[in-house]
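Only one protein chain is missing; all other protein chains are in place.
Coming up: chain A.
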């Protein structure tokens, strides 16, 4: 039976792991991105075969690089200066209208200058469709790099948010242009070293709609007068904040749009005064907003962002500004790159926008399209290694026949070769005197180029975001199967147990009816699984866990009160009470000879401690992702003097040591070995104190050698003492000695169990206490008190469960401990966002950077609380009810093992697998809505 259970469990866990990895593989497609930056090679035809042209060109000084680019491209830069004005959250509908209709009169009047430019054909505007997630940082990345970032790039560089892929701004910087940035500090996070002058404003205070834009505009006069910069980035956040407060129809909206229009007017007039009209003004929005003013998803309202260009090259004699021209947000990158004379970023799949090239000659236009096509061809070659231009041209004749049922690659091949050949024939007719012939050839070549570019761009963007549906479904099926496996194992176990219980105690005190706490555990798990379907519950998961945990412990409280009332009633429960009291003669309570009244007081007190500690932990870190601005204790402490935090740290270290010492006194037998463990623990606590003190003295030095050596000493002492305890404790407590003869009737199993219990108790308490100290060393100083409280909760709930073993079934106890662990996990400030992972602690005591070591430390820091509670389960096992085994006369090791180990292992597994499975199902259902983005990507 035991082997079968173990086998099933292992199989279920393996299935779960397999399903999860399959799901992750399907959900986060790792698209091959090209590393490095485009250089001079982007002005040459991509060669077949070797995708990564390994030859590293010597980096040229900026001026030479600039002239080299100009020479190679054959087109002089169209503009010298660029003003990129980002209006956060402005829907293109506000400026361009929707469905062939101009915007409403109110909207037209709120942007008079912009509308007059559009009507006068001095500006070109597009509905630039943004890709989800429609939140600021990924959208800015898309604009400057022309690529949709991978899902996991947030995870891969959690350490630094700096943007490392090839992008427009870095290219401009490389040819020696000076950049200035005013506005949202996201730009500074992305490009920390790029800007000559910068003034970042925070998007944190959403309620502020005035100051946030004033802080940008106050520099405008100076910057517009200055001549040193070539690129000016303005990022206005106010309109997004207006939306967040009052939605699209907010009364502040027209006012804000007037303000933006005024900025556009100021910048444009300044650029006109400037010498030769060599400035391009680009007004874009990073995303739109819903009717209620939010964004993040993929609805039309959210993805409808604006791209408006004002400059000499867009002017044309005839135009229809409200034609609702569609483009992609990524088209911005190649367009600006070509107009400013730098290579197109490597991973771009945008297409150069036609109206920006109005003032250019036909040849120049075709050359730009050609450069764009070469760049996209390089990207295609990275995705489809066999794809090759020469093959396409060579096999042209044979392909034409089967375009219709050819593969996508063949179609791309065909379009590409058609484009290049028509370009060649247009070049051949360059000398032709007939204008009509020339423009005719130009027209077909341009059409062919656009045909290829649009098709390739669409295909590439699909590849970047497509999720294989069947893969995801099969992964979820695997996980569901594993979940069912675990469930059936648990139910089998229960069936077996209830059978054996019927055998041995037919008058079992635990009646068969469902108890309130059991109902709550089941209903709570159900509600929790349901709540994962709502994004705000996922964002604020800490509320759910705290609520469930506190409710469970409140029910324990009422049960304790109830049993108290029952116990003091002489006629009813006396017999049962006496019986259970008699049976638990090995419990630690009896070692103190507690009277029933005192027992009851202890029972109530332990629960009250757990409840109050839980509430304090909850108040320590308020708010997960949505409500981070809520006041809480950790923010108060962050503002307070650092000595307060230090003293709290010291207090919690001392408290952990004291609590450990108190728990050790519960051991009845106290050999010298226990005292040894105690002493090492005290010395470890002393080391932690030293570490805190050393940090206090030298906060200025980034890497301090004395603190690192203290931390390393701690690691050594702690690991040695833990392993010695685990190995030695079975031999210290006598299992088969004659010494414990007097304890009971003297059968050897009883003594054996007694020995096992003592050693398990020592092991468990040592584990948890050392874990507590380790966490006090690693975690942020602010988390010291919550850590101690979690330790306290662990110990007191174990004590509570040992005081009255008949009150709660064992599986409820295990679940309660698991709940405590999860509540503590979120109580330490963790959220479901990757942004909340604490990186600083991962380098304590490590002299050189090591991914593995700091990864382990980071894992320990992040899962501090659940792991502490799992270690606490060892403690729990040692004090739990195995008296009915001692009632059996013959010794059955397998049965003891079964009773002691299986449940505590199986239940957390079951709950975790349930949570994971439901989480993945939610992800599958919502994969298009993608609220996930707002969870995974910082706003």
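The working rule: contacts are C-beta pairs under 8 Å (C-beta built on N, C-alpha and C of every residue); 3 or more make two chains touch, one makes a residue touch a chain; residues count from 1.
One rule holds for everything that comes next: contacts and distances are computed from a predicted model.
The complex appears with one chain absent; UniProt names that chain "Phosphatidylinositol-glycan biosynthesis class F protein" among the candidates "SUMO-activating enzyme subunit 2", "Phosphatidylinositol-glycan biosynthesis class F protein", "Small ribosomal subunit protein mS40" or "phosphoinositide 5-phosphatase". When the whole complex is considered, the residue among A:488, A:534 or A:647 that touches the unshown chain is A:534.
Of the options A:551, A:683, A:854 or A:912, the residue whose C-beta touches the omitted chain is A:551. Of A:226, A:612 or A:675, it is A:612 that touches the chain left out of the display. Residues 513, 516, 527, 531, 534, 536-537, 539-540, 543-544, 546-547, 550-551, 554, 558, 561-562, 565-566, 568-569, 572, 611-612, 614-615, 618-619, 626 are the ones on chain A that touch the missing chain.
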